[in-house]
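Here's a structure for you.
Excluded from the complex is one protein chain; the other protein chains are retained at their positions.
Which chain is which? They are A, B, C and D, in the order written, and residues in each are numbered from 1.
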Amino acid sequence: MDFSPILISMKTASAAIVFTFFVGIAFAYWVVNMKHEKVKMVCDGLLTLPLVLPPTVAGFFLLYVFGVKRPIGKFFLDFFGVKIAFSWSATVLAAIIMSLPMMYRSARGAFEQVDPNLLYAGRTLGMSEWSIFWRILFPNALSGILSGGILAFARGLGEFGATAMIAGNIAGRTQTLPLAVYSKVAAGDMQGAYQYVLILVVLSFLVVTGMNYVTYIYQRYNRR
Amino acid sequence: MDFSPILISMKTASAAIVFTFFVGIAFAYWVVNMKHEKVKMVCDGLLTLPLVLPPTVAGFFLLYVFGVKRPIGKFFLDFFGVKIAFSWSATVLAAIIMSLPMMYRSARGAFEQVDPNLLYAGRTLGMSEWSIFWRILFPNALSGILSGGILAFARGLGEFGATAMIAGNIAGRTQTLPLAVYSKVAAGDMQGAYQYVLILVVLSFLVVTGMNYVTYIYQRYNRR
Amino acid sequence: GAKKDDSKADDTKATKTEETTESAKEEEPVTLMVAAAASLQYSYEDKLIPMFEKENPNITVTGTYDSSGKLQTQIEEGIEADVFMSAATKQMNTLVDESLVDKDTVVDLLENKIVLITAADSTLDLKEFTDITKAQTVALGDPESVPVGQYSKEALTNLGLWDEVSAKASLGTNVTEVLNQVAEGSADAGIVYATDAATTDKVKVIAEAPADSLAEPAIYPVGVVTASKNKEAAQKFVDFLGTGEAIAVFEDYGFIQNK
Amino acid sequence: MKKLQVDFRKRLKNFDLQMNFAMEEGRLGILGASGCGKSMTLKTIAGIVTPDTGRIETGKTVFYDSAEKVNLTPQKRKVGYLFQNYALFPNMTVADNIAAGIRHAKRKDKRHRTEKQNVREQVKNLIEQFQLQGLENQYPVKLSGGQQQRTALARILVSRPDILLLDEPFSAMDSYLREELQIELDNRLKTFSGCSVIVSHDRDEIYKLCSHTMIMGEGSNIIFEETKKLFNQPRYMQAARLTGCKNISKAERVGPRTIRATDWGVEFCIDREIPKQLSYIGIRAHDFIPADVNDQRRENVIPVFPCGITKAPFEWTLLFQNKENPKGNMWMKQERGKEQIPEKVWVDQSKILLLE
Partner (left out) sequence: MKKLQVDFRKRLKNFDLQMNFAMEEGRLGILGASGCGKSMTLKTIAGIVTPDTGRIETGKTVFYDSAEKVNLTPQKRKVGYLFQNYALFPNMTVADNIAAGIRHAKRKDKRHRTEKQNVREQVKNLIEQFQLQGLENQYPVKLSGGQQQRTALARILVSRPDILLLDEPFSAMDSYLREELQIELDNRLKTFSGCSVIVSHDRDEIYKLCSHTMIMGEGSNIIFEETKKLFNQPRYMQAARLTGCKNISKAERVGPRTIRATDWGVEFCIDREIPKQLSYIGIRAHDFIPADVNDQRRENVIPVFPCGITKAPFEWTLLFQNKENPKGNMWMKQERGKEQIPEKVWVDQSKILLLE
């Protein structure tokens, strides 16, 4: 069995979740604090979009945006020397785009459930908005944020369609676990496919349980 | 342009969300109220699984479970005369399985953020657990639940891989919008693809915004 | 950290490649990327690539396997593939027209047969290809995107069965789907390549498509990608695929040499 | 006849909560320092907190018994508990919050069936009695503290529990409203057939509303007595302090009828037998009487060395020490109007509280 997909998938999912986590939270915070209800709803709709597109189609669009011949892809290549499409960064990109809506949406719901008086209390105590966010809003929305994190991580780990499109299925470079599973299945090697599926399941299970455990420990204050 | 995918997709997504919504909430309630932390974490991991499987793989499993030769599929066929694979119900099944984790996870996070004193208050007032759930827990977790609902709906609407596997891609019967988009894109008919994508986007946008609006109206009590 | 390393590795690889072409030193290590239709993956990975690498110790071959249509798009968008092998001529022709594949390197290497299959334990009494009309549901590849689908459609059209069959057909987005749907009994019958049918014993082959039903047989063309930086090595690989020992391997996997 | 019998033990982080009391029909007031476990006790009775061991029962039912493994749900206990922080349902208006109490009492209880029609009316009555008119459709976040408390109170009362547990029911109300609602509550409780328990920091409230009073120390009930008796003759230092005795000193017996208040450096004569376990004496600030310089009394007269004066609206407080042996401060209160600093003060023997 080839172990490179495991490594690639782990690297991809980890890199993606770090990015998604913070960007998703930032978007959520931004949208929650919007004044205009209408703008808010529109932004919400836009941020949820990637979820509704079939991943392969999303992959197509990504390819049209980040392909080496397209302006943005070219820009990255010329100025940063980073080739996005068909490289490891493309697997990360695909995972991020496809998992962002979950992170964003869960974080938003969680933020909305936090008692606003706590934020006001922080303000009158002179805490900066930054530290109010990290020390009050974030910890008190943790359950929901973590839900989003778990969803986003799992989605990133399982991302297949967009990845296959924009990153390709290049063994040892961009072949993630889901792609490896696909390859095995396509070749009729169900035995090999099951092995990879098992690894995928165990991996996600470990991470999800780990994340649950961390929150459990962290949220001592909630337990009576 | 063929309009049947639109209709099929709408029917599928609606049927799926209704089921996912209630089942997801029920699972969330069940897991949140579990006594044993370890069992809880394991259940959580299991319920999050479909998210991590590439949809095609999930489709395989579904096919292996609900295929006409497999016990469950056979059972449905023999006793209810319902052939699940390759039918409209299969598209719904695929959408449900793939969107359930989001509903479950979001609802769970939301339930955990509700002040337990409210539930105790309901109990001492003699409210049944059932009405405590619907009249207290549920409304107060609405932000998070709605996030889950939106995610699940969008995911159900966009479901592609598992649907293609278990329901097939039968024009006018099981061809959903994402499948139609995929065909068009794969054939290089970007013109036709854009049309369907547009419909998909508009549709999900309307529903998401509608759901947002409903919560906005419903949650008057939160606004100061 | 990981990202940086990766791009660095890419850089060094690129510079090395340039040196190779300049000095044409046989000893300089070269990495080739082959983009091939998914159905070729196992013949490549298990046999052909090891054989080729053994003969040319300085060349390493990696593969990316997916549906031909997707690979076509990816080559259009600049994937760094050196060799492209498609499961149908349509994709190859398009790329040649767009001058993304060198026209004179293209070889119509293999031929594949399309066959009617049913589940191994099927009770349907199908005898010949035209019996497909007896099946209640049929799994085909999507003619728009899956090569085997194109051939299925062509064959059925020529047999005058397309309208009847397409009304009860599920158009799979890839061959795996078709195969599994038939194997699991979701579809009573399906049309796939003979090579695909050979990968599993859960389906049985009923009949090949009648010889006259296809104007052109299902061809697997191979060619060198224009943008390749290792054309020499790429050509070497294409040539290798045409050798007798390679063809023998292909035939083991159910392909037929195109004459 | 309904009884409430409570006997349980619960480990908390800082101490053990160990309660043991029984009461007949009537009203029990609980006084105790902040954090001594009053709310925890009520929560345990209501079934919100499960004790470690013990037994809680009423005449009719056993709520909890660790030995018999009985632990009724809060619903079955039919105990109304007014949360100290109200626990109003944020998603319901004032009227709905109150009505949330009604319906369920009815659904279970057949004899309320006939009242089904006048649910609305009942809510309306309560809204009026608790002066919440105009706020029926307001949501809790938009209520003031006192309005929230009144809503919570109305919600509990309407649910017709067998036992009523009120945790500081009037703490957020102004004195005027408080008195009105105390009368209102008093009237309601008169027609109420079950037990009720009221936790309060206001001893006048307890005195007015409760037939019995329980005093809690850190985690246990020290005293359980008839309210009147307790306020007149507090036998324990804590009781004296909580019933408003400002002057408490360590004391030691120096003769059969003589006692020394060590904190103040004063000796007092007592007209009663001095009990063995005596360790404190207490004198209420009102019980110091200015003594004329020419006063003939020699017993229990203290020469005054004044240390400070504060004036409350209708009172005047003097802080003084024993001039002949200055030690700890004593407080003396007078009504406004009689505001000279006396040379000496005198205290009636019978007014001196002997405390354990």
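Brief remarks follow.
One rule holds for everything that comes next: a contact is a pair of C-beta atoms (placed from the backbone, for glycine too) under 8 Å apart; a residue touches a chain by one contact, two chains touch by 3 or more.
All of these numbers come straight from a predicted model, not from anything done at the bench.
Under the touch definition stated at the start, the shown chains contacted by the missing one in the entire complex are A, D. Interface note: of D:16, D:52, D:271 or D:335, the residue touching the hidden chain in the full complex is D:335. Of the listed residues D:16, D:52, D:204 or D:271, the one in contact with the hidden chain in the full complex is D:204. Between the chain not shown and the residues D:119, D:172 or D:278, the one that touches is D:172.
Of the listed positions A:1, A:125 or A:202, the one in contact with the omitted chain in the full complex is A:125. One chain is missing from the display, and on chain D it is touched by residues 13-14, 31-35, 37-40, 84-85, 134-135, 138, 142-147, 150, 167-168, 171-178, 201-204, 207-208, 228, 231, 241-244, 284, 286, 310-314, 335.
Residues of chain A in touch with the missing chain: 115, 117-118, 120-128, 131, 135-136, 139-140, 142, 220-222, 224.
FYI, only the chains that are shown with their structure count from here on.
Spacing of chain A relative to chain C, judged by their CA centroids, is 33 angstrom. Chain A and chain D have Cα centroids separated by 56 Å. Multi-chain contact residues of chain B (touching two or more other chains) are listed as 56, 60, 179, 182, 186, 222, 224. In chain D, no residue reaches two or more other chains under the touch definition.
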